[in-house]
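One protein chain omitted, others in place.
Which chain is which? They are A, B and C, in the order written, and residues in each are numbered from 1.
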């Protein structure tokens, strides 16, 4: 694999790899937080095996003078905590990669790697600090030293970060870090790695969150006060986050017996006036299919976070893919409107989720937030969130004595009340029903009710989230992508030489924005890039516009497209 | 509502209506069987409410000198067993409809009906025969009398039909029938209804089966030896049929705790070498979504009978619709091949189901038989089935010591063995796996395995069931329909004056036959007719060919299109 | 209060004449009325089946969901608004078959809802297949040679899982059934009332007479606080006890355990978003 870009002094790409249980995730958090506080832009993304101990996981960390939000293949420095470096990492090592590791630990493997090896007695140093477990913190120290982070700042952070673990642990970590720090400084001055990182004080005040936190915070900001979910990678984080803050925000948070209970609870909660959500992955979502249909006929607002991973079935439990789009679109029997949002950025993760709850309540419909493992486990610094923009619209009316939950209306929306709010009766029924919600076998009523529900789609279309556009107005080539691939596509877009190429990135999958039609009709070559094997989004586009993509750029390996991947594919097509 | 056709003396359309519990279904069976044995072509289709007693159900029976297989609006004679005739029947009464009923029972309702009323003291006659419950059999007798069925034949049939109920019951039924018979004869000679029915001795030897029986018999003829299902209208009949004949055909038939168990049992059975099926409706199928995906990654053959009814959710439990097409297409997370067949006729119900089991085993894939309530509860006489055409291909190999269940192959198909057959180990895994079926987190293997599975689609496409075509080769207008609407569309096609209109009826929904592309490209006006509100099949066509239908003819009232409906819609569009 | 406040006007009750469900409906209305409840305070939650149609035949809030899932819906309704009186009603197939897992887990949660199961030992709505409680040997169109699977024993399972209120009634006895339902409603936490309900159309084995012959009421000596005795009673299969078999009034309910209602009884829909706390939360991401 050839890198399309040489190492950049102002954008340092470090990969840390080691076994599950060696604290890769801890170091990731630690490094990124410290670096951000030191004023560097940071990005981190983890890839890990479905196991608790052993194997080999890695995290890619970018430390940069400019904003970074994309995963890259390029490895400027590889910090290897143990042997058995996996192929996906090995393939990314170039001649200019500096490999830092413990020769004794890595053994013969060292010789099989290209790049420049720099030996560090990680294990010995860690043991000196208190035990082999500290090798990860030695590695963190190396990064701090290299990047010339003021050591006092690091120490301050360590004192708080490890506080709850007791004094001994704090001390050991500090010792380990300092040992690494010295090595890092030495490496820096040796000229082996030359960095030209410019801290930006503005960054210090920014927020750092991964996709999972963004969705969780967005949910809370959307007034979510009910979550029922069953643990499932990569979607469990949202359940955990909301559970943690349940008491503070009056949230009912429950881990339920199965995903069927989850969706049925969410529908029950929505009926009773809660702002309910579920968080799951493909398999769990598949199980919710019938319940989604229930919400559809009952016109109950529900927000579903669907964090995709590769299928079919268990597939690759901790990996990423964008192959549940069609399932999200068509899941549930019968016909009813729905909304599907797919965040492109961390900010989107927050704002689209926040918005999802208003949309769900406004249109009394189901909103699916379509993310994936890559998105949920990646993070970077973002500017402060303008809390002044947070609105929670409830759209709940009091029921008078003659209240009819499903009263006919022009736009298909019937004013929604909840039981106990007013003197009227609030019904909800899974059968085709009359305006009160009572089951009726009347063929004309049936048609009226179907029409009423589907009419809401027209209203929903009016509030479609606009796609992101990048490129010249008079383009010939149009690259279309959606969801989590955005940062990689954009990083690439800026580098591509092709002057007549534009990029259109969708953040709402359903209903589609009119923008897409307008842009498509002007393109002579359409390229759709997505993370699945059959081109699901391209098929949706064709279904809706009749236009067939000229090229599909697909990835279904279980890993996200890197910026280089995107570049390589597009460069070839646009050549 | 205007009828497009006048009553036809050689095609007698009778509607029998009454409360649930009044034995409408019994009479339907009785009449149709007797008439067929008398040499008349017959057709019958029931529509009924979701209740056990009361309400008002009906059956439409056609008795004809020519083959009949479509439901019509036209009612030549309405036999009303009780009051409360529902709007869907009332709307079909024309001036020439003869209404037979008991004035006392119907009361004032009689005056509100158009048509010619013919009073029969049904209740009194029934009571004379042994009780009010026999009014249905009096009604049957009227039909026999009118159609001049030799009464000895009827009696012979009654003796066998009611045998198990005891002598007393046989006698009462005979008395009731004879009372009706006399009335029928009288009506015939009065000229009120003049029939010109020509019995055809060939018909006597034909078969009579409804869609449910056709699918069940097809399954048995396909070698099905495992069915796990949960009762659900309209799909329960298949479970009951196979249960009844389980011991004779070595079938494991089990009613399970929920639909999730059903699909997971079917996959387990398929793994162990059984030819497994499940029978369900939309809600149950929605619950099977995750299990379908399991079958997908395991490449386990499974046949799924999906009998559609109107959704979302419980919808209209005993009614019909074609709105689960998209669910059938996209259900299950992740990407894997599948086959969807939609019988157009009773013969299709048999043969496509029979074929489904061979296809499932050959391609180690999932085959969905997409029917609906209308199809399952309608029947007519069909010529004998050529059992010489029944082949059961097993495609099972013995596993040698080095057997690999998922060995790579050009066409994506790996020879399938089952545990215990040979000395090799047979694995199956829901994760992405290696050739042996063991879980592996290898990104290149992942891609190879996805490609292998999807490659099967190319093979599957080679055996696509061809659509039915009717019309001139040089058409301008193309009417496209699928599944159970075929008889109505065809009955209409023959009457439409439009000389440049052709009809293409699909019996395989996925993958689509190339035929459709060829025909579409030649049409200047495309009309898609289907039983749902959003035009799901038309969207699939557009997705696959880029061609948008010019007109959609949709019906989502819960009732099937009648021949007249089809005529009216098409006539307007083609005008 | 007069039970007729729970009457719904102009309805066509879809049950067969003679069905035990009529009695259960009456008993339920009576119990609610006698407890001084009114239609706006009560939510009837049900799934799919003949019994599950009940909310369409009376006046009160109602949520008629999917087959088997009513307990999940109800748990959420109660947790979102504990001021509502939540009654869950359904058949034996609904609650113990399709909904079996929710049954167990609702017991585990001890949600403060009343679960009435119209146990006719058959699938009524789908026309007579075996249900989880159908007796061994019971013949149907699907179980052509009779039921081979051991019947589900709801009472013993409920007690084994520490349900906090477990009772059995018989639809043929309106008075006593009403009294049992009243006690179940008054109980804090999950209460199960399994009601033997004759299905005159599809169950020709477990008829009114059969139930009369095979049941007896527990007498006053019965110590409903003794879990061990209760479970042994529930295992008995010669004659079936009626009445309150087990009761534990010491357990907190799910809603109480959630914590958010301890100091504030307002339902979720009345609570406001706390922007200040949210800003604090955002700050933690720095």
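Descriptive notes on the structure:
We take it that contacts are C-beta pairs under 8 Å (C-beta built on N, C-alpha and C of every residue); 3 or more make two chains touch, one makes a residue touch a chain.
These numbers were taken from a predicted model, which means no experiment stands behind them.
With respect to the full assembly, the chain omitted from this view is in touch with A, B, C. When the omitted chain is restored, the residue from B:75, B:265 or B:360 that touches it is B:265. From the options B:78, B:426, B:468 or B:528, the residue with contact to the unseen chain in the full assembly is B:426. Shown as candidates are B:123, B:256 or B:352; the residue that touches the absent chain is B:256. Where subunit A meets the missing chain, the touching residues are 21, 49-55, 230-233, 236, 239-240, 243-244, 246-247, 253, 255, 257-258, 283, 313-314, 317. Within the entire complex, the positions of subunit C that touch the omitted partner chain are 100-101, 104-105, 107-110, 132, 145, 148-153, 156-157, 159-162, 227-228, 231-232, 234-235, 251-252, 254, 257-259. Seen across the whole complex, the unshown chain contacts subunit B at 205-209, 213, 217, 220-221, 223, 225-226, 228, 245-252, 254, 256-258, 260-261, 264-269, 271-276, 290-291, 294, 298, 384-385, 387, 390, 392, 394, 396, 418-431, 437-439.
In this text, only the chains that are shown with their structure count from here on.
Comparing chain pairs B-C and A-C by the number of C-beta pairs in contact, the larger count belongs to A-C.
Taking each chain's centre as the mean of its C-alpha atoms, subunit A lies 45 Å from subunit B. Distance from the subunit B centre to the subunit C centre is 37 Å, each centre being the mean of its Cα atoms. Annotation for subunit A: residues touching 2 or more other chains are 260, 290, 294, 298, 430-431.
Residue positions of subunit C touching 2 or more other chains: 48, 65-66.
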